[in-house]
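One protein chain omitted, others in place.
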Amino acid sequence: MASETAHSSPPQTFFEEVMANTPGGEALRLCLQCGTCGGSCPSGEDMDYSPRRIFAMVEANMKDKVLRSNTAWYCVSCYYCMERCPQEIPVTDFMYTLKRMAVAEGLYQGSDAPDWSKTFIGMVEQFGRSFELGLATRYHLTHHPLGKIGLGSFALDMLRRDRLALTPNSIKNMSQLRAILTKAKELGGAQ
Amino acid sequence: MKYAYYPGCSLERSAASYHTSTMAVAGELGLAFQEIPDWNCCGATEYFSLNLLPAYSLVARNLALVPDDLSELAAPCSACYVNLKKTDKYMHKYPKLGAQVNEALAAGGLQYKAGRLKVRHLLDIMVNDVGYQTIAEHVSKPLSGLRVAPYYGCLIVRPDGGFDNPEQPTSLDRLLRALGAEVIDYPLKAQCCGGHMTQITANVAYELIRRLLQNAADYKADLIACLCPMCQLNLDAYQGKVNSHFGTDYNLPVLYFTQLMALAFGLSGDAVGLGSEIVSSAAALAKIGLEVPKPEAKPKRPDKQALPMPTMPDQEA
Partner (left out) sequence: MDEKVKVGVYVCHCGTNIAGVVDVEEVAKWAANLPNVEVSRDYKFMCSSLGQELIEADIKEKGVNRVVVASCSPHMHERTFRGACSRAGLNPYLFEMANIREHDSWVTTDKLQATNKAKALVAAAVGRVAHQQPLESLFVPIDPHVLIVGGGVAGIQAALEIADSGNPVYLVEREPSIGGHMAQLDKTFPTLDCSACILTPKMFDAGNHKNITLLTYSEVEEVSGYVGNFTVTIRKKARHVIEDKCTGCGACTEKCPKRVVDDAFEAGLGYRKAIYRPFPQAVPKYPVIDTENCIYYERGKCKACQMFCPTEAIDFDQKDELIMVKVGNIVLATGYDLFDARRIPQLGYGRLANVFNSLEFERLSNAAGPTGGKIVLRDGVTAPQSVAIVHCVGSRDRNYNRYCSSICCMQSLKFAHLVHERLPGSEVYNFYIDIRTPGKGYEEFYHRLLEEGTHFIRGRVAEITDAARRPGEEGKLIVQAEDTLVGAQRRIPVDMVILSAGLQSRADAKEVAIKFGISCSTDQWFIEKHPKLDPVATMTDGVFVAGACQGPKDIPASVAQGSAAAARVLSIIGQREIEIDAATAIVNEESCVGCKECLASCPYQSIEFLAHKNKAHVIEALCKGCGTCVGSCLSKSISLRHFTDDQLVAEMIGAMQTMNLFEMSELEVA
């Protein structure tokens, strides 16, 4: 989708594409590279590149490096960056854009996050509600199951306290939701 | 006061105690919460990572389903709250996006006029519509002697919703004080719990959770009060994992603030929903009403050599 900008021509560069795919994305032109986002990020130390550096690379049209990095996938959506940015750039929204673009181009690497999101949304598109047990089993069994043995006791703890539903709950008007989502996908393309 | 109510998926089961305590407290305070008929999942932080327009449309269906006679929408879960609020705000601020979402909604026979609803977090309604005074008046069993660490998490105050400070909020602190609890002012109260990272990249999330638990423990909290099911899950259900990962021995129960309100209002049983937390709150709550709190030590004479500190503008409860 296009952001609300004065530009009427379609995006020519990676930089322009990233901005066009983000609501209010033109603000990225104002980035001073001050580093507040990188400095605030709770998971910043684990990212390949800090959010600030990612924006420098976006501006330099380094599409491959940007979309292959783990930066967006390590974003916890805490919004510190967006709240503190002195140029009021919607940093967190850009992280979501980069996730979407990485998924669309199949360029994300080394992260299970897209699969988690896809599985989660699969449940929502089927039932209209999230189904944790279904989500967890499908996801964890297909992503390093051996490392997840400890989760069994976790699930038992939750079950014992009646905090885990064994069957999914569905909304009544699934056809309505499906119609809406189908239309939305048609209108919005991959992004 | 009447509100549309969006419980969110977690409140159905994994955070059922948040739902039941909210309803019980609402009953005491005369708040009417009307659940949106046939509401769907808000998509949490997942759909925005895949596809933008369907993500907003998924949330917008809920906004569109709110009956016309209701203009305020209450959301107890911080993630749902941000999604609902942001969808409404962006549909208004970015008219093209708004038009596209409405086009998608129309395929389901629905429409939503951006700006029609005021999306409010449950805490906002408690402190601003009900007020600390009224809450205090309903307290029959003050939580005296209980050292509570108010944990806001991130999404309730960021992006800035305007109802509390995005860095150092105080509304939950003040509410807990109105319940008679001893509120500890620890600096990491609005730091992120890691969200869904516990599922995906656990070690990152464990470190974030560890920092919070350590900080609350440093300040000698008996109990953590939270206001989001994701935070509760991470801090409570994963506390054991954090302990085994770091070799620590945190034992901090994590309850919803509405559970504490229910306790202070003299309610019991299902209304409070105790027992569903993984890290038991029994020991911490044994303190209520059983120990006579020691009188506050006389304030020390001001240190003659120390230089005066500037005071914060909203330093009073």
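A and B are the chain letters, set down in written order, and residue numbers restart from 1 in every chain.
As a working rule, a residue touches a chain if its C-beta (ideal position, glycine included) is under 8 Å from a C-beta of that chain, and two chains touch if they have at least 3 such contacts.
Since the structure is predicted, the reported quantities are computational estimates derived from the model, not experimental observations.
When you scan B:Ser71, B:Gln111, B:Thr134 or B:Asn165 for touch with the missing chain, the hit is B:Asn165. Looking at A:Gly24, A:Gly38, A:Pro114 or A:Gly188, the residue that reaches the missing chain in the full complex is A:Gly38. Contact with the chain not shown here comes from a single listed residue; of A:Asp64, A:Glu88 or A:Asp162, that residue is A:Glu88.
Mapped onto chain B, contacts with the missing chain fall at residues 165, 167-168, 186-188, 211, 215, 218, 303, 305-313.
Touch with the hidden chain on the side of chain A covers residues 32-41, 44-45, 49-50, 52-53, 80, 84, 86-88.
The criterion applied here is as follows: only the chains that are shown with their structure count from here on.
Listed in rising order, the residues of chain A touching chain B in the complex are 1-4, 21, 23-24, 42-43, 46, 73-74, 76-80, 82-83, 92, 96-97, 99-100, 103, 111-114, 116-118, 120-121, 124, 128-130, 132, 136, 139, 150, 154, 157-158, 161-165, 169, 171-173, 176-177, 179-185, 187-188, 190-191.
Those residues of chain B lying in contact with chain A across their complex are 9, 12-16, 38-41, 43-54, 56-58, 61, 90, 93-97, 100-101, 103-110, 154-155, 158-160, 166-167, 191-192, 194-197, 199-201, 204-205, 208, 237-238, 240-241, 275-278.
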